[in-house]
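Below you'll find the structure I mean.
Here the complex is missing a single protein chain, while all its other protein chains stay put.
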Amino acid sequence: MGDLIWILLSTMVVNNFTLAYFLGLCPFMGVSGRVETAFRMGMANIFVLVLTSICSWALNTYVLDYAPYLRLISFIVVIASLVQIVEMAIKKLSPTLFQQLGIYLPLITTNCAILGLAIFQTNREYNFFQGLFFALGAGLGLTLALVLMASIREDAERAAVPAAARGMALVLIIAGSLSMAFMGFAGLGSAA
Amino acid sequence: MRETTPSEDFLRGVWKENPVLVQMLGLCPALAVTNSVENSLAMGIATFFVLCGSSLFVSLLKHFIPHEVRISTYIMIIATFVTVADMGLEALVPTVHKALGAFIALIVVNCMILGRQEAFASKRPVGRSLLDAAGSGLGFLLALLMIGGVREILGSGSFLGHPLFGPHYEPWVIMILPPGGFLTLGFWLLGMNWFRARKQQRRVS
Amino acid sequence: MFGKDFFKHGVHPPEFKELTAQEPTRRIPFPKEIILPLAQHIGAPAVPLVKVGDRVERGDKIADAGGFVSVPIHASASGVVTKIARAPHPNGSWSEAIHLEVDTWSAQEPRPRIISNWQENLSPKEIIDAIQQGGLVGMGGAAFPTHVKLSPPPEQKLDLILLNGCECEPYLTTDHRSMVEFPDRVHLGTRILMKCLGVQKAIVGIERNKPDAIEIMRATVPSDLDIEILPLEVKYPQGAEKMLIKAVTNREVPTGGLPMHIGVVVQNVASVATIAEIFETGLPLIERILTVTGRGVRQPRNLIVPIGTPLEDILQACGGFAEDAAEVIMGGPMMGIAQGNLRTPILKGTSGVVVLTTEDVKPKDVYPCIRCGHCLDACPVFLDPQILGSLGLHQDYETMMEHHLSTCMLCGCCSYVCPSRIPLSHIFGVAKASLRSQGVRV
Amino acid sequence: MSQADQPKSASAASIVLTLCFAGVLAGLLLVVVYQATQPRIQAYKDKMLKLAVEEVLQHPASYQTLYLVDGKLTPDLPAGSSAHDFEQVFHGFDQQGHSLGFALVHARAGFQDTVRVIFGYHPQTGDMLGMRVLESKETPGLGDKIEKEAWFGEQFSSCTLPLIGVKAGKGTGDRHEVDMITGATISSRAVIRILNEAFTEWNPLLQPLAEEEQP
Amino acid sequence: MSASALLVSALILGGVCTFFGVSIALANRKLRVWEDPRIAEVEELLPGTNCGACGTPGCRAFAEALVKEEHQPSGCTVMGPDDVDVVAEYLGVDAGEAQKRVARLLCAGSSDVAVQLAPYQGHHTCQAAAAVTGGGKGCAWGCLGLADCAEACDFDAIHMSANDLPVVNPDLCTACNDCVVVCPKDLFVLMPIEQKILVQCKSLLEGEPAQELCEVACTGCGICAADAAEGLIAITDGLAVVDYSKNESASEDAIRRCPTNAIVWIDGAQFPELQVPERSFAV
Partner (left out) sequence: MNKPRLVLSASPHLLGADSTPRIMMTVLLSLLPVVAAAIYTFGPSAFLILCASTLGALLPEKLVGKQGSLKDGSALITGVLLGLTLPPGMPLWMAFLGGFFGIAFGKLIFGGLGQNAFNPALLGRAFLQAAFPVAITTWPKTGGPWMALRGDNFALPLMSPQVVDGTTGATPLGLFKFEHVPTSTSSLFFGSTSGSVGETCAWIILLCGLLLAWKNYLNWRIPISIFATTFLFTGVLWLIDANHYPSPWFMLFSGGMMLGAVYMATDMVTSPTTNLGCWIFGAGIGLLVVIIRIWGGLPEGMMYSILFMNAFVPFLNRATRPKVFGAPSRAELRAAKRAQKQEDQT
């Protein structure tokens, strides 16, 4: 159990997917304008990440042993198709949930964090539960980064930001600062 | 839709609608692997290859792909090219392959590539699609080199591995660490905005 | 049944009450012209009953109530109606007013009483009618027609009459003088209110910085009434209705609600004294006590002035402007409004005129908000003026509503403490005005 | 616009066929490329490993790969299994076929991420033959000195396990002492810990084999 | 190259793809929700300023309304006529006929002709000044000149004159309504550019008192009403009011004898004589 918790925490803060690994930056830049939106994006991300973790574990265990060179392509096909189906289902079954989460799903499919998770999980040879906690940690880390970024951006919106810095330049500098702040966790657990 | 000329198709992606610097797409590889010029170059070329290849195929096959599964199909086409690139790099330049790590595989989900398929290759003739892909690919490469150049020069004091400032240079390690990636792209955008504003000002007065 | 004597937050500005606290009230000569705007209070403006050229006696009704939430206007001097035309109003607009040319030769004897004597057997309805006919509006600042406050819906249970003698605004000593000079009137007024509302208990809240008022009021409480004189912490805005109730009873007026919803009626002590005066003299509200003060006026004084006297004449009666006078404020320095036109008349609800000097109004540099949070610690109603202010500067008034702009009472505590001198309460006032013009209730 | 005006959606058959066809085609293409590149990739990997093993065993005349199967080290793989299913140890021999020592690969968390090292030592004396960092993501300019600073690696050809890290210049000359890198204490310590850990873990298994001659 | 590897790989990927192909086809049959793709296309063609001048809450809403044919493309006042035609052509509808409207200021009381009783000191916006006893201008209706409207205009169509009066550039004005909303004195109206007769004053004071406070006030003297065509101008509450439903009968005769020039005949820009100082460009 301790091992699982450690995987969760270390993926969440020490090796934060967004701020340390540069995964899932497109939505991080694009959907971090409002805290509410960012939070929903994060939730949708957690959902897809967990789904991905399960799928890739299953693929690895049951199918891909025979053809490792098909790993990448099967991962991505499975993820893309699943997300598409889930999206359609949510759209049909619960329009409110769709408004809250569904509209982000297509954005997430083509998001490095998802495939990155599948690949890292395979490289590290995680078992089912380790993979699950890895996915949760990654998702929570993404959500944390997204929400922090969004809350800072909401404040900055009312600030007298100089014209040249308005827009993405400022967002990137904030991301750099956040990334520096997260560096304090580096080496957590290694020195003991 | 407005008609465009071939040269417009090509040039648009290089600068005016540069995928990284303007559209903010494909940021993950643009920041993750650009801690040296060599890596940037390799990543840029690999992406260029994948982009052109998949644009070609998508454009060729566009009439046969049903709307409902277009994303899945595009991704499959892209993934095929990426796997080819991945294995090719590993066989030909193993050191570079090791430095880029998982990010070669992640070209599949480079938002920029899928974006080009959706916005352009799936609607236009083959030639134009190739031009567009080449432009965007070149733009991506250019942006990667801009970021990688700054990061390597400041962060290692060298360019393409050649030391620039002598042995006593104190490298700015941060530039090759994650924050350096964000900051460098931030600097570039800042500079470009400032430059654009200056130009506009001059036009006004 | 009641608790503590404080509310949380608030500020403590310098008081400056010593300028006039010991000045007895005095009358001033009648002005040449009296200007009586038809809109004197919250609610519908009054409707004129006179025409140009009519002669009126002091105390005559010259305009009738324009509805239930409205009271009549009476001539505050004998004279001739010269015109019914737009005149400057303290709120900055030019609104319809009855202009009287005061008879210089008249002794200004009032017409015989229009309201009958106080008797224990008057019914609530008769009392309320008499108060409305007397043209009474709240004199504590909001100028809300008093009879409306005294007519709660029958199902509303009331258990306390709270007399507001705090006078928490710096400089002003109107209520102070009312209590010191006319304690019996305050108590008689209270008696009438208690009779009218059927309430057994009254509390007079007085800030501790008026010990003489507390003493006199205590000494004169009629033995047959349950009136408690309660000294309160000296803190602005102790006099604000919600804060006073919180301090005295520990009850909170719910958002959007009224004091009566928690069983309390709040009346200013001067309003209560005026109720008594109406029944004692039979005269309607045609004059009031007014503090004219500040270092920008030569002789700060407490005056009894006819309603409708232009500022010019009032200042004249106090020796005129000092050399360095720079700003004339109607009301107190915390919430009062600066006036640019000295022909503006005082209204029934005007409790003071403060004249500030160049030194007082020196423009202050405004700095960006440093998020010190002092404003949050000052706001007596627990708003977040910091966020409201930055939203206000971006004119995002809708979002301000989400941050409870409507609860803000524009007390000015936040502006007072802000080290960056951001005009917070002013910005909120602007936002409220803009929203109101779009039909939003704030 | 009414429901009727909606463009007809593609037929199910065309959806399935497109995907299936694309899948088969991609699969075929990939397998071809894979088969074409795989030998080179594998050859490169083997070469790198061989180089590393030779380096940390101080250039043995030959070496033998042992696999840990069911708690025992054997040179033979059980039938039907592949090499990377088992942990491996490399046993080096000199010209005469005498045992020189063993090379091990071991990994552990460093400052940023896992550090993988290969090292050679003699199980009976504990004397080290060499050490090389195979893989690390330590901070460039700091932690990556464990890989890039030659003097740091060279210490490990002349010391004895188990090791103790000391601040540079603070050593007493003991054979168990290794100088750490200033500013990269954590990474240096991680390397030392990896070696000590592997030593305690493997030594009981290896000691009996130390006397073995080349078969 | 082994044939078995070929087979395995084709089978695996083909199988996986077929499985998901079937799932998607099924899902498509059961779960599809349709949205008109033209909405997104039209939205692309619109200017994207989200100014709301068309009467919908933004460009997206306008695009939806256009596709549903509830609005005409010309309803967007920001697009030039060429762009309107492009949208109309895309949708195959009539462009509609838009009447050019511009913002007109109902005050001419610049700082050199209107009295300021007491200078306002504090937060430098018209809205803020208006909240302090009306802003200290003698005329309670007049323009405060602190440029809220110029600030609010997204199209750079309003600039302040040297005497603190906002001057609208009719070519740039899109009639977006922002200045109308922002002005605390309600001094802006949007009106068709064909309406050329305008009373540039809102003061309800009459005669002397009005003129004492502002040289160009409408004193309600009635001369214009007498000179104009029957019923075109009436004096209401001390102010001349033009009945624009009778706009055809308007002529320059009506304004000639106005003693204060409060009523004017506008051809194109209002206040053509006022100088707009060069604005410095800020980074």
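When the chains are written out, they are named A, B, C, D and E in that same order, and each has its own residue count from 1.
The rule is simple: a contact is a pair of C-beta atoms (placed from the backbone, for glycine too) under 8 Å apart; a residue touches a chain by one contact, two chains touch by 3 or more.
Every value quoted in this text rests on a predicted model; they were computed, and no experiment measured them.
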Contact list for the unshown chain, restricted to visible chains: A, B, C, D, E
Which residue of A:M12, A:L132 or A:L148 touches the chain not shown here: A:L148
Residue, one of C:I62, C:L172 or C:M334, that touches the chain absent here: C:M334
Among C:I114, C:L342, C:L393 or C:V442, residue touching the chain not depicted: C:L342
Residue of A:L59, A:L72, A:L105 or A:L178 in touch with the missing chain, whole complex considered: A:L178
Contacting the left-out chain in the complete assembly, out of C:V47, C:A85 or C:V361: C:V361
Touching residue (missing chain; options A:G33, A:P106 or A:P162): A:P162
Sites on chain B contacted by the missing partner chain, in the whole complex: 165, 168-170, 172-175, 177, 179-180, 183, 186, 190
Positions on chain C where the hidden chain makes contact: 11, 13-14, 170, 242, 246, 252-257, 296, 312, 315-316, 320-321, 323-329, 333-340, 342, 354, 356, 360-361, 364-365, 367-374, 376-377, 380-384, 386-387, 404, 407, 410, 412, 415-421, 423, 425-426, 429
Interface with the unshown chain - residue positions in chain A: 35, 147-148, 151-152, 154-156, 159-162, 165, 169-170, 173-174, 176-178, 180-192
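Basically, only the chains that are shown with their structure count from here on.
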Chain C to chain D, fewest steps along touching chains: 2
Top chain pair, ranked by number of contacting C-beta pairs: A-B
Farthest-lying chain, centroid of Cα atoms versus that of chain E: D
Chain whose mean Cα position lies farthest from chain B: C
Centre-to-centre distance between chain E and chain A (centres being mean Cα positions), rounded to whole Å: 43
Whole-Å separation of chain centres (CA-atom averages), chain A against chain D: 30
Rounded Å distance, chain B centre to chain D centre (Cα mean): 33
Shared-contact residues (touching 2 or more other chains) in chain B: 68-69, 72, 76, 79-80, 83, 87, 177, 194, 197
Residues of chain A touching at least two other chains: 67, 69-70, 73, 77, 81, 84, 163-164
Chain-chain contacts as defined at top: A-B, A-C, A-D, A-E, B-D, B-E, C-E, D-E
Of chain D, residues touching chain E in the complex: 1, 3, 6, 9-10, 12-13, 15-20, 22-24, 26-28, 30-32, 34-35
Sites on chain A touched by chain D in the complex: 15, 67, 69-70, 73, 77, 186-187, 189-191
Chain D residues within the chain A interface of the complex: 23, 26-27, 30-31, 33-34, 109-113, 186, 189-190
